[in-house]
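Of the protein chains in this complex, all but one are displayed in their positions.
Letters A and B name the chains as they come in the text, with residue numbers starting at 1 for each one.
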Amino acid sequence: MGQITLNKVTKSFGEVQVIPPLDLDINDGEFVVFVGPSGCGKSTLLRLIAGLEDVTSGDIVIDGTPATDLPPAKRRLAMVFQSYALYPHMSVRKNIAFPMKMAGVSQEEQQRRIDGAAKALNLTDYLDRRPGQLSGGQRQRVAIGRAIVREPAAFLFDEPLSNLDAALRVGMRLEISELHKRLETTMIYVTHDQVEAMTMADKIVVLRAGHIEQVGSPLELYRTPRNLFVAGFIGSPKMNLIEGAEAGKHGANTIGVRPEHVRVTETGPWSGVVGVSEHLGSDTFLHVHDTGLCDVMTVRAGGELNVHHGDRISLTPDTDKMHRFDAEGLRIA
Amino acid sequence: MATQHSRAAARFMIAPSVLLLLGWMLIPLGMTIYFSLLRYNLLMPGNNPFVGFENYSYFLSDPTFLTAMLNTLLLVGGVLLITTVGGILLALLIDQPIWGQGIVRILVIAPFFVMPTVSALVWKNMFMNPVNGLFAWVADLMGLQPYDFLASAPLLSIIGMVSWTWLPFATLILLTALQSLDSEQLEAAEMDGAGPVSRFFHIMLPHLARAITVVILIQTIFHLSIFAEILVTTNGGPGVASTNLTYLVYAESLLRFDVGTGSAGGVVAIILANIVAIFLMRMIGKNLDA
Partner (left out) sequence: MARAVTPRRKAINSAVAWTLAILIFFPIFWTVLTSFKTEAQAIADPPLFFNFDWTLENYVTVQERSNYFRHFWNSVVISVGSTLLGVIIAVPAAWAMAFVPGKQTKNVLMWMLSTKMLPPVGVLVPIYLIFRNVGLLDTRTGLVIVLTLINLPIIVWMLYTYFREIPGEILEAARMDGATLRSEILYVLTPMAVPGIASTVLLNIILAWNEAFWTLNLTAANAAPLTAFIASYSSPEGLFYAKLSAASTMAIAPILIMGWFSQKQLVRGLTFGAVK
């Protein structure tokens, strides 16, 4: 089981309230990602759940039991830290065994779980090494192994991939997703990277300045961002936001069109001058200037498109997939 | 990272250290203040009447007190001057590329590990002794009269001995600080046309500021209480020529057994040390981010 409920949770550091009253339900087995720009309070929120920080007010309930006043050790949660936080003076085996040793698990059972975790995480050959002798990815796996053997109610991940290089990051992302599918244990994952959020989450919680901006599945957030912030944050490259007369035509203060919903056409309602074009093979991202609509418009076009810097092109937006926002920046249904 | 659990634990964990130090400070301090108001001599048993500030007026009006004050200041100031300036120069020299830098370093810091009584006796007998000391022999070689250091210039001699112990300390710390100076900074300054002198004053000295502060602070703490060197060389003499405040209070209390006056002197010493300490703590508070 791993059902976590936050009721009107707040957190203040001195006079500064970093988390205003916040409610959130996390269901058993869900993969929940907290995403937001740095300083949005996502890590603080995770640490409140972990019990590494006290809530200022409000309640945290884990599996129906009030956990607000429980110390971290009693919450049956396991955490994987950004720096991995491995014990440098212990071998990999001892690192993984540590939580079980603390819980008084029998030697045979410890051995059994260590072997299981090592096998699942490809660590069998490294069990007697020290963390200092491992690569970043291997350290990450040890940290995960240490979390798994506790058989926790939920896993907490605090930006676990941000210290890895890009190639490893993609691999570990898949491994963690795979692990979630296999264990079916609740996972809460904090990241500032919306790609990680989109690819891994069952449910994304978008945070800004301690506020929840929107909660939903990746596709819900992609299709129906509740406000301008979410619209701008989710999706890569970023959604084009257009204000002024063009928005007025659609009865909105601001309209948003994702780069993939603008096509390069022979003739079209919009036009502009091609600036930099990024050829990725599969796609080409065009940065179009002088559209009179917004500063630079990003357009995703086919991979084989042949346009050059300085060409004037016509663009046609996909009006069905246009997002409309009012003066407060809220979505107009 | 802090929860109420951990904060409560933290208070509990700090408590022994704080309580012990608080006890160590307050109990004897209270007693010293109390004794300082009594007529209390261990050689004259009986009741110890309350005499108010009599001990203080006795202690402060004694001309020895002024001498002791002056000697204390000269001692601290003299040693600080020699060790800080000498330490900077030595550190700069050793920091240069030289052969056997490691061995030079080991030789230079060695005196710091010599206990005060050993250092004092070795200097007193084997070097400064006007008959058999090495200095006398050197003077003789040069056709000079041997000089009786401890009789003729007791305070200066003690300043010399203490500096011998503490020059290595200053050198070691300043050298370490110098070695942490990014050499690219110096190279950049050199490219910018700074000569050796301006490199020293504009880059090295500011970099050393923190280390110099610390050298001064730590040494002041120790030098205000210099005792062993005086006890085994001059016993404060001749007369009171090398008596510092610490030695004076010791003499009142444990040689003349006048607890009352000794305590009054102790209180005076504490007040003076606190005046110095306030300055120093200001300085170090700025330089040491806790």
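The rule we apply is simple: a residue touches a chain if its C-beta (ideal position, glycine included) is under 8 Å from a C-beta of that chain, and two chains touch if they have at least 3 such contacts.
This structure is a prediction, so every number in the text was calculated from the model and none was measured.
Undergrad: Check the options B:V51, B:L73 or B:I109 and report the residue that touches the missing chain.
TA: Checking each option in B:V51, B:L73 or B:I109, the one touching the absent chain turns out to be B:I109.
Undergrad: Could you pull out which residues of chain A are in touch with the chain that's been left out?
TA: 50, 52, 71-73, 77-79, 81-83, 85-90, 98-99, 102-103, 146, 150
Undergrad: Quickly run down the residues of chain B that touch the omitted chain.
TA: Residues 1-2, 6-7, 9-11, 13-14, 16-18, 20-21, 24-25, 27-29, 31-32, 35, 90, 93-100, 103-119, 121-127, 132, 134, 137, 164, 167-169, 172-173, 176-177, 179-181, 183, 186, 210-211, 213-214, 218, 221, 224-225, 227-228, 231-233, 245-246, 249-250, 253-254, 259, 262-263, 265-267, 269-270, 273-274, 276-277, 280-281, 284-285, 287-288, 290 of chain B touch the chain absent from view.
Here, only the chains that are shown with their structure count from here on.
Undergrad: Please work out the Cα centroid separation of chain A and chain B, and write it as a whole number of Å.
TA: 59
Undergrad: Show which residues of chain A lie in contact with chain B when the two form their complex.
TA: 47, 51-54, 71
Undergrad: Flag every residue of chain B that touches chain A in the complex, lowest number first.
TA: Within the complex, chain B touches chain A at residues 1-5.
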